[in-house]
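I'd like to ask some things about the structure below.
For this depiction, one protein chain was excluded, whereas all remaining protein chains were kept in their positions.
On to chain A.
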């Protein structure tokens, strides 16, 4: 395991007017690991992600990337560092095919024209490396894909563009059982290929199935960040609902 986290947040605070949404939040994301971010509705998960992705600027605290302090003032800064956030609604264009979506805005040109062959090959290789075998043709419009397949295309896009930290917001919500399994496996492979992955989920099975660490937020604070080899389902539920867990000891 690497000696330093890929992304580390320390003492993050964020208020909207009189409402303090985040207080002294810490989070470490290690390369090769899935870190689950769990918490009740309103615990501050979305706000925290928006602070990482440059949509909000935190009022307090520091952000370290690769051990260096950085400031993420805009989504462009986050993208420049290699931080990619995949939201539930997935920013894919329905009328474009898989290759076009994966290269949207970053098309490879050869002379003045698009180099379709190279792009198709790169897209195919990225999908293969993630062991995604369920997509029949790379040239079908994404409108024809199932929810799970769309999710995997969005993940593959992040891999293709050399993202280093990928944050997934409820990637299995609204999916059937077969597709949920498929997405979970891709999430796991994403981390196994060396990226830092943050998984936001309400589903404890999803969290335990693929995570290495679990960070629990409670009322805008970090209740604990624990390794999945050290906790039980009941303890995590306790952290989410009461902010402490008798058996797992004090907050870290």
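By our rule, a contact is a pair of C-beta atoms (placed from the backbone, for glycine too) under 8 Å apart; a residue touches a chain by one contact, two chains touch by 3 or more; residues count from 1.
In this section, contacts and distances are computed from a predicted model.
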{"item": "Chain excluded from display, named as in UniProt, from \"Transport permease protein\", \"Tricarballylate utilization 4Fe-4S protein TcuB\", \"Sugar kinase\" or \"Long-chain-fatty-acid--CoA ligase FadD15\"", "value": "\"Sugar kinase\""}
{"item": "Listed residues A:52, A:81, A:166 or A:231, member touching the removed chain", "value": "A:231"}
{"item": "Identified contact with the non-displayed chain, of A:70, A:96 or A:204", "value": "A:204"}
{"item": "Residues belonging to chain A that touch the chain removed from view", "value": "131, 133, 176-178, 180-181, 184-185, 188-189, 204-210, 227-234"}
